[in-house]
Every structure is written in structure tokens, then in C-alpha cells.
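Left out: one protein chain. Kept in place: all the others.
== chain A ==
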Amino acid sequence: MSTETLMPYDEALERFEPVLGLETHVELGTASKMFCGCPTTFGAPPNTHVCPVCLALPGALPTANAAAIESTIRIGLALNCSIAEWCRFARKNYFYPDMPKNYQISQYDEPLCSDGYLDVEVDGKTVRIEIERVHLEEDTGKSTHVGGATGRIHGADYSIVDYNRAGIPLVEIVTKPIPGTDRLAPEIARAYGTELREVMRGLGVSDVRMEEGSMRFDVNVSLMPRGSSEWGTRTETKNVNSLRSVERSVRGEIERQAAILAGGGRIFQETRHFHENTGTTTSGRSKEEAQDYRYFPEPDLVPIAPDTAWVASLKAALPELPSARRKRLQQEWGVSDLDMAAMHNADAIGLVEATVAAGAPPADARKWWMGELARRANEAGVPLSELLITPDQIARVCAMVAGGALNDKLARQVLEGVLNGEGSPDEVVAARGLQIVNDEGELTAIIDQVLADNAAAADKVRSGKIAAVGALVGGVMKASRGKADAGRARELLLEKLGVSE
């Protein structure tokens, strides 16, 4: 494991400027594999989703999956790319047992989609990430390394391979180098990953389950001294498989490279592995030794030539993209950029939208999700969507507050009850007796008691110090265990004390 020195992030950013690059692999959600009819479902027993084509048995020939071609073009269109009028698959040759063919069918100098962009929002600013290319290839098999001290490939005695994943359609999305991110590099990398995932979800082309590897990132980072215009040597951290790890790997790599460069050392172009437990990277194989893939046009497949009219119809049928949806909702809800960004970061936009759809005013829906519920989710260490409460239930609570049956304090107790599994909002209100006290007789009795117990405060109010009534209202609220209507209590108190505002 790493014993390398790191430079504190702030110091690293004072001395160096980072340049980022991100390659993202997305497994498409097709029913069958890229070049054969084997199923793509996750988690099957090993080597049960394999056939002569994806096992590369002699004589077997690939045929491209029409749905995968279509999905890739839709991804390209959603990322504002140009779609090639004619392009080919290419054969990427390498010796490694994760592909039984000894090559991977990919695309090389003729990607299906190129030159696009994706806008992401960080710190209230829009950052445009330029997309170099989007191409289609096939995923590889899964190796398990046996023996050795670490369970990793280095030092393993041998490996065992499951080819269920080999041949699943895989889209690779490559950004152009991203300079000028400055100290926001880790956040921008994460925001890009988040936005890309939402685009994939919106298109319905992948389940984008990062924990199952259906979306994973290779993170390129280089540093150059402040004031320099010549980019430094980059490293590539492979297979980073959570958004949080994307952010951490960029930060960790900046801190590591800065320490080496500041100490007079140099960065070697290499692939690195990210370690979840420490947030650091360690060296993988050196890039120089493995770069000669001898790409050539794949002779077993004919060129792809998407019909222009068909591509135009796919573009016209794209669903509303996440950024456009956010803009629309922001306008409908009338909230500030900052509030919208906060909801976006908390993954609350869909929940607020559903709550509004269930009848709640947008301001109330946002207040509960971003206030009380965000606090509880944070305490429990779970995302908002995993709280045991539904948008419909929040809308019901909002309606009860609006109708005067609950005040905010009682509403919080109702939410607590629902989160505790005590039932629906109405059931919690009934079971806990949380109805606001609207009965004037009961309220008057409480007020009389409070006035008797707080004679000094009452005299102050009588003598004209109206501000002192606050303490008395507080007493009424306390005596009613929060169930009194504070506004009405204040009116009645002033009336009884014979003063008016």
C-alpha cells in the first residue's frame, strides 16, 4: 500500500493548476449482448450467459445489436455530439484473459459520436465539459485472482474467469482535457459524473448501477505549475466506481502529484488503482508497456451508416434532459439558483416534484424535504429517497398545516411518527393526539392558568409592555404541549389583559 507523501490540498492548489479528463464506461441496458443473443442480466451463476460468439469459439461470427447502436446514438445526441454518417468497429488486440478472443471489438478513429458537450453546475456556476467522443464497444469478462498475499493481480498464483459480462454492450464517453477547473476540480469531476448518470437515467439506456459496475470512471489528472501553459504528465486512475470516489480520487491524486513535483520528482504516465478505504491511489501497470493495441478495422462486421432522417427522428424524440427539467421546475417553483442547487445536491428535486404533484405548495414541499427531512436523513446517514416517508404523506401533512389542523411544531412530530413507522400522517395525529387546540374553552382555561402562574409578566403587559406577552404565549404553548394555535393564544391573552397593539 501507499506510503507516499501528500501535499495538503490548499498548498497544492496554491502552487499547481490541475487539468482533468474523464472516461466513463456505461453498460447499456439491452436484453442481449452486443454481438450475440446471450442475456445481460447481472448476478447469474458464472459462465451461464455465454455462447460460441462471446467465448470466441472457432468459426463464430458477431452481429451487432440494433438496440445498442440506437442507444449509443441517443446518448451522443443528448450530449450534443455530431453523429457519424459512416463509421466502423475496430479490433483492439491484447493478450489478457478477460477477453477470450485476445481482442476486444471497440471503435478507434471512427467513433459513432464526437464533439459534444455537457453543462454541469458547480457552486452556482455552469461549467461546460467538452465531449471528445462517444463510442461503442463490448465489456470484458470478470477475473478473480487467487493466491498471493493481497488477492490482487500482482503476486496471484493464478486467476479464474467468468465470461458472463464479456460482450455486454459498453459505451465509452471521453471528455476533452478540462483545464481551468482550479480548486473546484474534484467537485467538477463529481458534478460531471452525477449529471452524466442523470442523462443516462433520463434516456433509459442503462440502469447506471455503479455498485454493480454498470457505470464506472477512469479519472485522468495532471498538474502544471501556476503560470505555466504547458500541461504536465497525466496519470489515469482506473475503474473508480462511485461518484464520491471520483471526487476523492481527483483530490488524492492532486495531493500526491503535487508532493512529487514540489520535491523535484517527475510524474510517470501510468494507470493507478483507487483504494476506497484510504482515498489514495497506487501504481498499476505502466502505460508505456501496454499501449500497442494494433487497432485495425474489424473484418467480421460491416460499417455503420446511420440514416440521417432516422438520426433526426431519434433527436426529435429525446426526452426532456435533466438540466432542462431543472430549469423548468426552478421557474415553476420560483426558487433561487442557490436553493435549486441545494436541492440538486441533496437529490431532492424528484421528491419535491412528486410532493408538489401530490398537491403541496412548492415552498412547503421544499421546506420539509430540505429542512426537517434532510436533517433526519443526515442523522441516519441515508439518502433522502431512503427515508420511510412518501411524497404523498408529506403533501398530506402540508394540507393539514394549511387547513389549520397542525402547526409546524406538531407537523414535525407527525413526520417523526411516520418515519418511526407509526403509520400514515392521519394515523399518527390520531394516535399521538396531535390535533391543534381549537377549542376556545380549553384554550381559555390554559390561558387563565398561565396568567395566574405568571402574575409579574401579566402586570408588565397590562402596563403597556406588549413585548412581554411573548413569554406568556410561550407558557401557553408549553402547557398545551405545542398543540395551541400560538396566534390565537396571543390574541386572547392581549384581550384578557385589556391591551391592544
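One rule holds in what follows: a residue touches a chain if its C-beta (ideal position, glycine included) is under 8 Å from a C-beta of that chain, and two chains touch if they have at least 3 such contacts; residues count from 1.
By definition in this document, contacts and distances are computed from a predicted model.
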item: Name per UniProt, for the chain absent here [options: "Aspartyl/glutamyl-tRNA(Asn/Gln) amidotransferase subunit C", "Teichoic acid ABC transporter ATP-binding protein", "Dihydroorotate dehydrogenase B (NAD(+)), electron transfer subunit" or "Peptide/nickel transport system permease protein"]; value: "Aspartyl/glutamyl-tRNA(Asn/Gln) amidotransferase subunit C"
item: Of A:Val122, A:Ala156, A:Val174 or A:Ala479, the residue in touch with the unshown chain; value: A:Ala156
item: Option touching the unshown chain, where A:His25, A:Arg88 or A:His344 are the choices; value: A:Arg88
item: Missing-chain contacts mapped onto chain A; value: 30-32, 36-39, 45-52, 55, 57, 63-69, 86, 88, 93, 95-97, 100, 143-146, 153-163, 283-286, 292, 294, 296-299, 301-306
